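Scroll down for the structure; my scribbles are underneath it.
With one protein chain removed, the remaining protein chains of the complex are shown where they sit.
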Amino acid sequence: MQQKVKVLWITGLACNGNTHSFLNYPNLGQFLDNFEFIYHPIIESKYSLEEIVSNTIPCDVLLIEGSISAEIEKADKKLIDIISNYAKVVNKIITVGTCSTFGGIFRDSEYEDITGLHFNETLEVERFRKIKDKTISISGCPIHPELLINTLYSIKNKIELKLDEYLRPKEYFAYTIHNGCTRNEYFEYKVDNHQFGKKEGCMFYDHGCQAPFTHGSCNKILWNEVNSKTRAGQPCMGCTEPDFPKSNLFKTKKNMGIPANLPLGVAKRTYLTLAGVTKAFTINRLEKDIFDD
Amino acid sequence: MSDKKQQKKNDIIEASLELFASKGFYNTTIPDIAKALKMSVGNMYNYFKSKDILAKEIIKFISIYLGNELKKINEEDISTEEKTRKIVAIYFKIALARPEMIDYFLRIYLSNREVFKDGCEGMICVNEFVTEIMIYFEEGVTAGDLRDQDFFSAFGLFMGYLGGMVFLKGEAILPKPLDEYIDDISYNIYKALSV
Partner (left out) sequence: MIKLIEKIEGEAKLHFSFKNKKIDFVDIEFLQTRSIEKILEEKNAFDALVINPRVCGICGHAHLIATVEALEDCYEDLEVSNKAKIMRELTLNFELIQNHFKWFYFTVLPLFGYKQAVLKAALPSQIMAKAIAVIGGQYPHNSYAVVGGVVSEITHMDIIKLEQYINETQNFFDENLIHLENEDILKCESIDSLFNKKGDLSQILGDIRKNKWEQLGKSYDRFIAFGENSYFTKGKSLKTRRFTDISIEDVVEFSTQSSYAKNVTFKDKYFEVGPLSRAIINKNGLIKDSHSKFEDSIVSRIVARVLEIPQLLNHTKNLINQINLDEPSYIKPKIDISKITSSGYSAVEAARGTLIHKVNLENGIIKKYDIITPTQWNLSNGTRENQGISQKAMIGLKDEKIAEIVFKSFDVCSVCTTH
């Protein structure tokens, strides 16, 4: 019987959304046969929080959820000290969620210098620079459970993952949320008549959808195995990105009618030329309801 | 397409522009153009299968030409106000040096929509030109210089104004040479569009 991989899950300033998203993983039983939590925010573990922070219990992977500040304590010990201690003994560190990766929503809470582990939005954080080469970032608000769990399996199987500039596995984060959205045709042909509450239409033009320039796999690996925000009709809010949350979220920022944020890697001239061409034509099928009477 | 063939096409386009400007669009025939170039009519049809196709190719040609000039201005590291002046200046320069081009755009393309409706839907045949204007506007708004507004309101103001001035010039109504109006016109446009 193989030894289980020992994992420590520690939480800073968080809402626990990542913890609960993790619990939605369909093959949780199998995961728990292969991994053992020496501490977890909900699942029972051999050690209490007080024991975890007062000692350095042997473990293989450190998971950090929530934003980080020098002022935050867990069981009366500074979080940054707990992280420093365990960083020395683990093989890998994973920042679970946008808060621990980039600072996230709670970056604006009222503690001193709140950031992610290595990043504060796009800026690098000095404090933990030495452990950057051990870290993998799984951003998202919350994370998709499959991304975290499969990354843990890849660590167990000693697979070297290709990471992007924010240490996110390219296998999940090289895609954009736009890949796989069921509303793609409306985007392709620039049919910009979207109304909320309809299956039809693309939310990029008016309703603030950030999918074409947000990294992730939401429309490739569906949420809860059944759906995604954009498929359901809610604009993507860019929750995997360093600057989440932006503001005025349900509206597309436009400059003289042109979207301020363009699809990833697409030059302005390219976009405008394509937009100019497609806007000249009307495709009747895309102007009507899908379930046409 | 070989360089020679492309060059021949350009020659045809240039000759057509001159004839359309002097004789008028509907009065100019393919044989007229062929004669001006000392080509056989049959050979003409090798390059442009009909006058309508020629008409659309010409507008695309002009759009690319103007678009290139505007792109150079857009890519310069200068203020929005200076870009505005340069756009006005280049438009008037072309109106003076190549009057048949602007003439074609105003009197033929805009005024004979029925010729262009199939194959030049919307603004696809002037895409390159319109794209550069869009970029000028968008970058002006992003830089905080131009007021954010509906694209067509701004486009109409800019292009309508320039087209109107060139039209008046063509009708020999303007007392001064076109380039003497550049300062006032760019000032007016920038003032109207700025924040």
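Each chain carries a letter (A and B) given by its place in the written order, and its residues are counted from 1.
Simple rule for what comes next: a residue touches a chain if its C-beta (ideal position, glycine included) is under 8 Å from a C-beta of that chain, and two chains touch if they have at least 3 such contacts.
Source: prediction; values computed, not measured.
Colleague: Given the contact rule set out at the top, which of the displayed chains would the hidden chain touch in the full complex?
Modeller: A
Colleague: If I consider the whole complex, including the chain that's not displayed, which of A:E126, A:E225 or A:D292 touches that chain?
Modeller: A:E225
Colleague: List the chain A residues touching the unshown chain?
Modeller: The missing chain touches chain A at positions 11, 13-21, 23-24, 26, 28-29, 32, 41-44, 48-50, 72-75, 105-106, 108-110, 141-142, 195-199, 218, 223-234, 237, 239, 245, 247-250, 291.
As a convention for this text, only the chains that are shown with their structure count from here on.
Colleague: For chain A and chain B, what's the span in angstrom between their mean Cα positions?
Modeller: That pair's centroid distance is 48 Å.
Colleague: Taking the touch rule as given, give the residues of chain A at its contact with chain B in the complex, in rising order.
Modeller: It is residues 254-258, 260, 268-269, 272-273, 276-277, 279-281 of chain A that touch chain B.
Colleague: Which positions of chain B touch chain A when the two form their complex?
Modeller: On the chain B side, the touching residues are 121-124, 127-128, 130-131, 134-135, 137-138, 140-142, 146, 148-151, 154.
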